[in-house]
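All protein chains but one are shown at their positions in the complex.
Labels for the chains are A, B and C, by order of writing; each one numbers its residues from 1.
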Amino acid sequence: MTQHNVAFLGLGNMGEAMAKNLLKAGHRLTVYNRTASKAADLEKLGATVAATPAAAVADAAFVFSMVTDDAALQELCLGPDGLIAALPAGAVHASCSTVAPDTNRRLAEAHARHGSTLVATPVFGKPDVAAAAKLWLAASGEASARQRLAPLLEALGQGVHDFGDDPGAASTVKLCGNFMLGAAIEAMAEAFTLAQKSGLDRQQVYEFFTSTLFNTPIYKGYGKLVAERHYQPVGAAPAIIRKDMRLVLDESRTHLVPMPFANILHDHLSTTVAKGEQGDWAGFAERITDGAGL
Amino acid sequence: MTQHNVAFLGLGNMGEAMAKNLLKAGHRLTVYNRTASKAADLEKLGATVAATPAAAVADAAFVFSMVTDDAALQELCLGPDGLIAALPAGAVHASCSTVAPDTNRRLAEAHARHGSTLVATPVFGKPDVAAAAKLWLAASGEASARQRLAPLLEALGQGVHDFGDDPGAASTVKLCGNFMLGAAIEAMAEAFTLAQKSGLDRQQVYEFFTSTLFNTPIYKGYGKLVAERHYQPVGAAPAIIRKDMRLVLDESRTHLVPMPFANILHDHLSTTVAKGEQGDWAGFAERITDGAGL
Amino acid sequence: MTQHNVAFLGLGNMGEAMAKNLLKAGHRLTVYNRTASKAADLEKLGATVAATPAAAVADAAFVFSMVTDDAALQELCLGPDGLIAALPAGAVHASCSTVAPDTNRRLAEAHARHGSTLVATPVFGKPDVAAAAKLWLAASGEASARQRLAPLLEALGQGVHDFGDDPGAASTVKLCGNFMLGAAIEAMAEAFTLAQKSGLDRQQVYEFFTSTLFNTPIYKGYGKLVAERHYQPVGAAPAIIRKDMRLVLDESRTHLVPMPFANILHDHLSTTVAKGEQGDWAGFAERITDGAGL
Partner (left out) sequence: MTQHNVAFLGLGNMGEAMAKNLLKAGHRLTVYNRTASKAADLEKLGATVAATPAAAVADAAFVFSMVTDDAALQELCLGPDGLIAALPAGAVHASCSTVAPDTNRRLAEAHARHGSTLVATPVFGKPDVAAAAKLWLAASGEASARQRLAPLLEALGQGVHDFGDDPGAASTVKLCGNFMLGAAIEAMAEAFTLAQKSGLDRQQVYEFFTSTLFNTPIYKGYGKLVAERHYQPVGAAPAIIRKDMRLVLDESRTHLVPMPFANILHDHLSTTVAKGEQGDWAGFAERITDGAGL
């Protein structure tokens, strides 16, 4: 595979794991993180550390970004020392964050005005999945940029799913996915709590369903937290996924789609944040156990 | 394996498929169905056809029942020519129908008074899964009866999961399972509809999720109906599963468990029945597409 | 007005207040309560105390009953020393309790077989309203019995509203009323909590709305509890009204009516009961304040 100059911006748990896999694939990597200390491990592995987004992308053929929310991505792209103005003509920006479809659309237009291209490339999987290069990826944006980007994305996971030319499309898919995860967690919370209050063993019910009808890593992984009512380790904090559910509802409003399940998920996450509960976002399952007086 | 005198009562799509597998396993089978014509295929395969539940079980060491609802099971057990009075002492009744936990509990007591035993043995899977002897089974009830029954249950599927001595426990597990299926269907309905109204291809979104995060037969099977908005063939009618959701809610009330998702599923199924819509119960997904003006 | 032999069965806060008004209207009153000590006040005012329902109604032309739930009413009518067998032919039973429509229908049939008549006469109002003879009453049942009963009902409140010959009809109206009260309470809980967290004074918002758009005793009375988050005095306990909401949902299921608001009210009351919270049923408003982290 051809090796490229690649920049990676945003070194949280997900970003760091993905950046390491790009290094392993042989690319020359320059990294940037707002809190610079997080770059130390990658520097030891051979990455160059840049002081600003602009400095990080100055020689890049490809840039990856993985940040917390729309505002952070906006700042990274168009803030002081932002990446768009510094990105070489022809470069491709793989926008991995979970953001509103319109955020990727607007930023794609800003890239186009500077001669570069944004491709939305949200990823599915927790940090350990990212580290194992087993993420699932969705991609959408201008076709030739998508094609050039594809080999790099392949290094991050187990396949890239193509959703066409609209740079907002893959973001919509990502939001749908997080919504469906939330629905699975709520379903388990309700079912396990009913079983428990009916005299059954919560753990046994979890094991039954996740070895039969719902025998998937998703149900097994989140279901374990729900069954044990112990929401560690933290894959993503409640406030982060509450933001995602808000984006889901924003889309549902724009497109006039009633989403009663999404409303419930959002409200449960709001209460979890309002109560200051720590732990993984699946901890919103406590809304049901708490509501049942357990 | 030891061969027994076995009775099978209730020859709907599920019951017939299960009865055939008991025949294949070498048992001597007597069958009963309210509409006698449904027994014709089994008779050709070697089963004896009885005119009443009582006649069917007169020589049985084991009885299986698979009927539509609590009232039908009650009638089968305690109605005119009911099975309990006719069942030989020491026989075991495998109660496979989806009924209220208390129904199996009360009928278990009635069996005990006659010297026989009821074991709740609900099954998970559609008729084609039953035919392939790939059902998942849960079992609960008196321990020695459960042990004697186990080899027969093994012939029906891919394993029996034991939920202890309470003959209501396995029914609760079955209700939890149907609830979780319903939640998965609703989640897909909301997600696919949002994606569609956002400009994505409904079918492609379905294929993405069921080949990645939700790569299970359940999501694939029901998701196909939701993606295509074509709810055929009918695995179970909306009225049947609406009854199940009502049982779920009845249990949630008895045990003081808030179940907001279950409420929504029940209401969607009620509307589906109120509108007289035909098709599989997954057709309640139309509540979302219809609500979105599609 | 003609004075009659009247029996009153069930001397809770509501029943006692109503019975006193029948005494004031000049009727000869015999009373019965399961806990006999509650009859002491009425005895001092001139009522005769009976030891059983049967004894209480032996000479009665009219019987009133006001008990907690369907089971209590069933017991009162058809249990040991029940009223139906003892009631003189031609007597009229005013069934005031909040029960399922079908309970009044079935008991009306049992009365008819004994030559007496049950008229459903649910009442609207708290104990202080009952004491002031300002209840609103709905009535349904056989027409001539309703006419004979009307003057007695007039003594209890500010008018009787007639809902025809079906003895279940007035019960349905009562359930609709309690549902609408609950919806008003929940609406205030959500609105006042939003206002409070937005920096407004909860009490002032309450006063504004209940002196303008919602200037009614219902909103003022329940709203005061919600605004102050102090749910005293107890007009009715959460468990009692939870039972009513369950009856509402049972009817909605029988008649295939989606009732999303009723589902929420029921779940909120279930949690209130599960948590063992004391106070008036309007205390379910805490589900919102608690959910908002207040």
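Keep in mind that, in the parts below, contacts are C-beta pairs under 8 Å (C-beta built on N, C-alpha and C of every residue); 3 or more make two chains touch, one makes a residue touch a chain.
Just so it is clear, the model here is predicted, and its values are computed rather than measured.
Interface note for the absent chain: among B:251, B:267 or B:280, the touching residue is B:267. Across C:8, C:179, C:231 or C:281, the single residue that touches the chain missing here is C:179. Contact with the omitted chain, checked across A:138, A:218 or A:273, is made by A:273. Contact with the undisplayed chain is limited, among C:13, C:65, C:117 or C:193, to C:193. Mapped onto chain B, the interface with the missing chain covers residues 260, 267, 270-271, 274-276, 287, 291-293. Think of the hidden chain as still there; on chain C it touches residues 101, 124, 136, 138, 161, 163, 166, 168-169, 172-173, 175-177, 179-181, 183-184, 186-188, 190-195, 197-200, 204-205, 208-209, 212-216, 218, 248, 251-252, 255-262, 264, 288, 291-293. Although one chain is not displayed, its contacts with chain A can still be listed: residues 246, 249, 252-253, 256-260, 263-264, 266-268, 270-271, 273-274.
Everything that follows uses one rule, which is that only the chains that are shown with their structure count from here on.
At the interface between chain A and chain C, two copies of one sequence, more than half of the residue numbers in use are shared by both copies. The greatest number of inter-chain C-beta pairs in contact is found between A-B. Rounded to whole angstrom units, the spacing between the C-alpha centres of chain A and chain C is 53. Touching of two or more other chains is recorded for residues 260, 267, 270-271, 274 of chain C.
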